[in-house]
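With one protein chain held back, the other chains of the complex are shown just where they sit.
The first chain written gets the first letter, and so on, giving A, B and C; residue counts start at 1 in each chain.
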Amino acid sequence: MTLPLTEEQEMLSRSVAEFVADRASITQFRAWRDRTTETAFDSALWREIAEMGWCGIAIDEAYGGSALGYSGLALVLEQFGRHLSITPMNATVLAGATAISLMGSETQKTSWLPAIVDGSLTLSLAWGEGAHFAPFAVATRAEKTAQGWQLSGVKHHVEDLSSVDRFIVVARESGRPGDREGLGVFVVPHDAKGVSVEATPRVDARQCGTLTLDDVVVDDGCRLTGVTSVALERLAGVINAGLAAELLGICEETFARTLKYLKERSQFGKLIGSYQALQHRAAHWFVEVQLARTIVQEALLALDRARDAEGYRQADMLCSMAKAKLAQVAELSTNEAIQMHGGIGMTDAFDIGLYIKRARVLEQAYGDQHHHLDRLAALEGY
Amino acid sequence: MTLPLTEEQEMLSRSVAEFVADRASITQFRAWRDRTTETAFDSALWREIAEMGWCGIAIDEAYGGSALGYSGLALVLEQFGRHLSITPMNATVLAGATAISLMGSETQKTSWLPAIVDGSLTLSLAWGEGAHFAPFAVATRAEKTAQGWQLSGVKHHVEDLSSVDRFIVVARESGRPGDREGLGVFVVPHDAKGVSVEATPRVDARQCGTLTLDDVVVDDGCRLTGVTSVALERLAGVINAGLAAELLGICEETFARTLKYLKERSQFGKLIGSYQALQHRAAHWFVEVQLARTIVQEALLALDRARDAEGYRQADMLCSMAKAKLAQVAELSTNEAIQMHGGIGMTDAFDIGLYIKRARVLEQAYGDQHHHLDRLAALEGY
Amino acid sequence: MSDSFRDEVRAWLAAHCPPSMRVAPPEISHLYGGGRRAKVWHPDQPAWCAAMASRGWTVPEWPVEYGGAGLSREHAAILREEMRRIGAQQPLFSFGISMLSPVLFKFGNDDQRRRFLPDIARGAIRWCQGYSEPNSGSDLASLMTRAEDKGDHYLVNGQKIWTSYGDEADWMFCLVRTNTSVPKHEGISFVLFDMNTPGVTVRPIKLISGASPFCEVFFENVRVEKTNRVGEEGQGWAIATYLLSHEREMISSLGKIRHDTDPGRRALEIFGTDGEGRLRNASLRQTLARYQLDAAAFRLWIEHGERHPSASAGMGAMSSAVKYYGTELNKRRNELYLDIEGADALLWDARGPAGEAWARNWLRSKGNSIEGGTSEIQLNIIAKRVLGLP
Partner (left out) sequence: MSDSFRDEVRAWLAAHCPPSMRVAPPEISHLYGGGRRAKVWHPDQPAWCAAMASRGWTVPEWPVEYGGAGLSREHAAILREEMRRIGAQQPLFSFGISMLSPVLFKFGNDDQRRRFLPDIARGAIRWCQGYSEPNSGSDLASLMTRAEDKGDHYLVNGQKIWTSYGDEADWMFCLVRTNTSVPKHEGISFVLFDMNTPGVTVRPIKLISGASPFCEVFFENVRVEKTNRVGEEGQGWAIATYLLSHEREMISSLGKIRHDTDPGRRALEIFGTDGEGRLRNASLRQTLARYQLDAAAFRLWIEHGERHPSASAGMGAMSSAVKYYGTELNKRRNELYLDIEGADALLWDARGPAGEAWARNWLRSKGNSIEGGTSEIQLNIIAKRVLGLP
């Protein structure tokens, strides 16, 4: 009883699935994981993806996008989740382009968004400074100078950092870490003086690491003009809804693969899927995935429909709900998937165990389950 | 792998079980529940229990008790839990006698404890004033007067209140509700001027209700001399360990009855206990009951062994752990018991559904699961 | 077009739904059930039911000839949304509507539809089901109540149990065994009869909640005309399976009744906040947030199904999932209320601010995952019919 896709969405979803199975499947994931180079993603693959038009799905037509909204972008992310595809979509499009769309001036949007759409500009959002998402706990400083702005600080867990063209840096113009206001957002070229990066291997085989800004100077045009605490929260909401969509792909894929295994593997002379204890757990799991899909769909719809403060408030709440629920269902899904596969489920050679690594990274990013349950309670007033 | 009983404990447990099956079984519980009188308990039964010596188990030999400790008293409470026996044991002995033992002067102990042991004095502790246990949130006032002390206030959820001889009233001598210090404890005769009671039916068919103290005057000798916040917390700890022991009886009895039912009831031509989903749930439940027994045993041992501040601190912590764990396992036990019995489990005519009512009352009394988890976290320093 | 229909509904409800009918009753059993001996829990209930029935809105999607309003699924959803918006009480709680009518539409003949449906729509006749038997709970198909062929009628002997509101109903739809010499699923038929027929005895069953919403019903040589058999002889099991999916939807929909007492607000009133505006009972706060999250996801899931016919195409197969999750959620909600209300909720007669009977509702909720097919049976069905497990 989850919402049906529109014809347009159906087509999109199918073409992404076909493309990904061919060009960004788990086989390609393994090859990429075992690479020796230090690049964060496959640029050739990214150009192909851009040519398919998927970078512009949630971007206004005025800037070269197709304005299918976040509901559309989510279909791409869901397929990426199912196939563990490694692309800069989250960093560049979900986080980067959204930051510019939400907070950039007309000039800024015109100069950057079309390049994102055509795949020629890649970005990474450098916001968090600790192990847990805390949107306003930003200590990185931005000082106004004669030349523009001078940035100093250290950002952790920055994605794709060796390969992106620019960083979107959240920095403090005034106040103290934790203050809701006083933050600015700056678009910083990778090759600017004072920028240094250090990559760290992560369980999901994606690249992330530490970005150090050592008196980096950027001009005024690199400072997004519409930054407010509310806009930053909206940005976090969009990102979380997108991460929830990728998690949904993981939940569905692990469920489907496990269901298949239950119908194939025999022990004690019977298919293991005929054992009632596993049947009941599979049935419960199935229902949870249905609810997960529902809440993600609703959050995306709310984002695409929001026009006024009340609409944004609703969407914000639903994005936190979606992230919290998907973290919970992804934990259930990846744990059950391994357990029901038994020994083979814990081996690296078999694909099912790979999903848990990507899932936990997505769960943690931009607020884990506890963060969003806490937000939910706070938004509900208790 | 739970601790074995000593020979003495074994004998005690067996004789209680035999007595209760004969004199305070569920049949008697039903008869009592459907009574028309307003008495809180069966006085004849209580005299018999006193004659068995069970009121003095945890009381010093100097006052007529047998000094078998709380580990001993718990064996009685556990059997009462298994049979849903209605007696004033919790109010009079577990709460009342313990309050006097812990906080009374030599004179006070000598004048009241022997009468508790021989069954001639019944008590009820009037402490809480709200729906949730909050040991220091006491607004009832105690003012020093020329005649002694004058008490005014309203106490809720006071047990057995129409039938007990005296109330042990916690009242505030100084400070404001919530302050840890400034409380006094007074032994107030039921027939003192200004005492009024109003009983309210409760789900477990025990009597409880509201005690109103309207300028009640008692003499100095009725004020326990050793009251401190620490002593009051120790009192709460003992009570919670005792309630946990009664809950343990409920967990074990509901488990045993359900296990029996699983071996008797057939559906689809097979015993329902042969269905793997139920087997796995029963097995998990069994392990939880083992852990429940373990933590209750450990709390009682700690209470009986505590000699110094560190020992009392340990015991306090274990009492909260025991109560929290037993609340959790009793919830599991009573819910699973009804669900596995199916239709018959929800009927009043069948015994299994009665346990859930008593269980929730015990869980709530002197702090529910959330209260004790919170305490546990606080005692652990986080 | 939809918007003008919405405006029309809104205006009509504003004019015809009295304030007293804009709150949920304190217990589910206090919804109005209609019938020859209708129990009235609030004096405004009969008029509210009659007003709704006069518009055909007790059964909005039924054809007008049978007492419905002939609304499209989309319009019916708008009506439900508007009712929910003002908290309008369900005007008629009826197994005739939720369970029997789908069977009559699909398996009944014209004569049966004309005879029974209009009385169901306006709540003139109240129906109960005769399904479970003492030894046939989850294993329903093993039922033993016997209907002996006497030419133009059957003679029914046996016993049913767990018949909801059997003591208040006027007619029963009942599964009986018409053939004992074929496999158990093939010898069952589906018959209708008046509870006043000689030989029918009803005995209420008291539940742990103190209420008696279920009965035992005994049959001794009860005469049932063959014209009151729905479908063919031996087709009873197919009808039962079809009907049970509707029963499951109905039971799980009970979980959707929104009490006016919001648990979060209530917890705030009782525990207050800490220095940072958070519920002082930090442990309860997490439990509460987890519940509210799952409840919201469940509610949206149902709503998506209602809003989009194609999304609920597989609804028949999904009713077990709805029944399972909805009833488990309802049990969680009731346990949560106990956590919030504490010892007060365990007094037999205590009532919440919206009149909720905390203790009784909590105890009653334990039956939700048993009646209408246990959670275990629903999980079996999901595993086999939805997931295709062996």
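Everything that follows uses one rule, which is that contacts are C-beta pairs under 8 Å (C-beta built on N, C-alpha and C of every residue); 3 or more make two chains touch, one makes a residue touch a chain.
All values derive from a computational prediction rather than experimental measurement.
Trainee: Kindly name the visible chains that come into contact with the excluded chain.
Mentor: Answer for the hidden chain's contacts among shown chains: A, B, C.
Trainee: Pick from B:A97, B:M321, B:I338 or B:L354: which residue touches the chain that isn't shown?
Mentor: B:M321
Trainee: Check the options C:R285, C:R307, C:K323 or C:R360 and report the residue that touches the missing chain.
Mentor: Candidates C:R285, C:R307, C:K323 or C:R360; residue touching the omitted chain: C:R285.
Trainee: In the full complex, which bits of chain C touch the chain not displayed? Write them out.
Mentor: Touch with the absent chain occurs at residues 274-276, 278, 282-283, 285-287, 289.
Trainee: What chain A residues would touch the chain not displayed?
Mentor: Where chain A meets the chain not shown: residues 128, 130-132, 156-157, 200-204, 267-269, 275, 277-278, 331, 335, 338-339, 342-343, 345-349, 353-354, 356-357, 360-361, 364-365, 368-370, 373-374, 377.
Trainee: Applying the definition given at the start, please give the residues of chain B touching the unseen chain.
Mentor: These residues of chain B touch the chain that is not shown: 1-4, 259, 262-263, 271, 273-274, 276, 279-280, 282-284, 286-287, 290-292, 294-295, 297-298, 321, 324-325, 373-374, 376-378, 380-382.
Here is the rule we use: only the chains that are shown with their structure count from here on.
Trainee: What whole-number Å value describes the gap between the mean CA coordinates of chain A and chain B?
Mentor: Measuring from centre to centre gives 52 Å for this pair.
Trainee: Express in whole angstrom the distance between the two chain centres, defined as the mean CA positions of chain A and chain C.
Mentor: Those two chain centres are 42 Å apart.
Trainee: Measure off the straight-line distance from the CA centroid of chain B to the CA centroid of chain C, and report it in whole Å.
Mentor: Here the centre of chain C sits 40 Å away from the centre of chain B.
Trainee: Please output the residue numbers of chain C that touch at least 2 other chains, ranges allowed.
Mentor: 376, 379
Trainee: Mind pulling the residue numbers of chain B that touch at least two other chains?
Mentor: If we look for residues of chain B contacting two or more partner chains, we find 275, 277.
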